[in-house]
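Apart from one protein chain that is not included, each protein chain of the complex appears where it belongs.
On to subunit A.
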Amino acid sequence: MDPDSRWILKEMVNQTTERRLLFADSGGWQTQNRAQWQRVQALLLRHADGSAVLESIRSLDEAQQRFVVHWIDVVARSDSELARVFASRAARALTLMDSIGVEHWLIQAMDAYDKRGLGRGVAVLEELDSFAADYAERHRQVRLDQQLAVLQPIVIGLGGRSLTVTTDESASNGAYTDSESIFLPATQRHFTDQALNRQLLLAQAVFLWAQNYYGTWQQSPLEQLAVLPRPQESQAIYAMLERFRVEARLARDLPGLHRYLQELQQQGGETPLSPAWQQARARLDRDDALADDSIALVETLRGEALPEAAPYQGTIHPERVRQVLEKRLVRERQQLQKSLSELEQTVLGRPQGQPQADDKKNNPGQAPGDRFSVSETPARAEAGRQQPQLEYRGRKVGTPAQVQGLLTSIQQDLGEVPEDYLAGGGNDTPYDADAEEARDREYTSGEPLHYAEGALSYPEWDYNRQRYRQDYCILREQPLKPGDPAFIHETLQKYRGPLKSIRRSFEAVLGEDRLLRRQPDGDDIDIDALIEAQADRVRGEEMDDRVYSRHRRVDRDIAVMLMVDMSGSTRGWVNDAERESLVLLCEALETLGDRYAIYGFSGRTHTRCAIYPIKRFDENYSQTVRERISGIKPQTYTRMGVAIRHLGGLLGQVPARTKLLVTLSDGKPEDYGSYRGRYGIEDTRRALIEARRSGIHAFCITIDQAGGDYLPHMYGPANYAVIDQVSQLPLKVADIYRRLTT
């Protein structure tokens, strides 16, 4: 089936749905659709089993009858035999699947028919049972990637250390956490019901959040757990005890959540606890129960049958937690000390290593640790508000979000923020030389580093270290060779039609709801202006003629920076699509007279990142600019973070009320070597956060279907779009404008 007829078929599916609704409660539908009904009857009765098939259709309820007859009629237009086979199985199909499933089944059959003839089409229809079984299976499971957009904010909203919801291989054997991420199975198919499976994914995520939040993975119990005899048994008992303790906390703090977990558990049916377990559970129900208490109870339960696991309970990997925790403790301690001394210098206005005069007098040699303290947090902090409060010389101080995050995380690991953590910086022990860095060097070995003049340096975010690598990226602006001017002309010819509607939709979108006052002419009289002008006139002054109001775009005061991916991965049609859509977009933007700039980016490794100016803000859309657009060619790799930092900086200098950074890319932010995968994604995300902080709205438009899953992570769920047609780019930009200006 070619794309067009597939589309038509989809349309038909939609129409059927509508029709079903339309006729839902008007009786005697056969009379209304008499022609159709008669056609179908005639068709079926031509065959020996016709009346039996008709009977089976009449036994369906009215909506189903209409559905089946409609489809028989549709299929018969292609092939009457195929339609008969469908008719003979339709009633049964509807007992096996919902109507959407039946439609899928039928579409698959018609697809096979179109491509490979009647025999294949009929064969698909005859494989009804296996199709239905497959359909049931597919519609039972829930994919994690489709739930992430909801699960991730839930976990962050609940508070505490920001945990990343993700998946890995071992998660399919049981969800778990390493205290920085929550690993869930990529697909959840525990229950036969899809809704329950969705509920289960959510339950797993929040349960593992609760383990972290309520201290299952604090350093102290973790260390004790490591030295208990018979590790496997101990861990299993500990996991169960902690489940009971965490659930008791949930019952108090988040009763709704607790009920939710219980509902799921009851799906499995509960078996009563043994007396020893009952006792342990009662102990852990107490308000002040800690993970240490669970550790103490482990010995009392050896040899007892383990209570049945709850479906959301997952598994535990204490060893993985320990590894992550150890690194984190060192890292966060250093970060906190550094941040506190910065805070003291900048915000609290005290130069480093130079105590204030009064300080010297009163407290000679006082260490920062004596100056900073953390106010006592309630022993039992409620979910969502466990926030250690920083104090400076006994007074609460405004705490930057980053410091607050560190304090929260440290408290979550240690149960408190130890005093020596608050003792000031100066302790700038360098991190271990990094393997990635070494690898990067390898790639560039033999070639001199390009630190020469004209080069700019930018930091890069290293998510492994959770800090910036300062001055790590070396970037230079490089001229772009002009391309063939005929390309512009050809593009404009090719998209003559769409261009008209693009211009129109730009004007329409942007003209919306804006009232221009004090205009020399317009659709309406501006009463205020008229009165003033009249007043001037009465006083014998010159009357101002700007007394009209007009519905038009106003000083939107927008500046747009377009950042075009010129990496090697865009080679081929993506590059053509980029160039063509830029031409169309420029045409559209020109009619508006808004400020815009276009830059390409690419580069090989962090030492040679390149930016190619195509149109600077102060340049006109000249012939040179057009030729540069035509000259956009795939270069080397993608290092997106540094490009965002550089171009965001340029955009930041433009005095506009609304600043827009639009990335046009194939959606693959990876460079050579270490910038691949998560590292590149996190740096890009960080660069976007920086941009957003300086008042820039960032959007990404990709010409690639695969980009979907991490784009929301980088740009935020609402700030990216995928296009597959050149003429969609200007329309998307118009969309973004609309969102920003209304």
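The working rule: contacts are C-beta pairs under 8 Å (C-beta built on N, C-alpha and C of every residue); 3 or more make two chains touch, one makes a residue touch a chain; residues count from 1.
FYI, contacts and distances are computed from a predicted model.
Missing from the rendering is one chain, named in UniProt as "Nitric oxide reductase NorQ protein" (options: "ABC transporter permease", "Nitric oxide reductase NorQ protein", "Pyruvate dehydrogenase E1 component beta subunit" or "NADH-quinone oxidoreductase subunit I"). Checked against the full complex, the one of A:Val68, A:Val142 or A:Leu158 touching the unshown chain is A:Leu158. Contact with the chain that does not appear here is found for just one residue of A:Ala226, A:Val330 or A:Ile527, A:Ile527.
Within the full complex, the residue among A:Asp536, A:Glu590 or A:Asp724 touching the omitted chain is A:Asp536. Note on the undisplayed chain: of the listed residues A:Gly398, A:Gly572 or A:Gly677, the one touching it is A:Gly398. Contacts to the hidden chain, counted on subunit A, fall at residues 149-154, 156-159, 162, 202, 206, 254-257, 260, 382-385, 389, 396, 398, 401, 515, 517, 527-528, 531-532, 534-536, 538-539, 655, 657, 689, 692, 695, 716-718.
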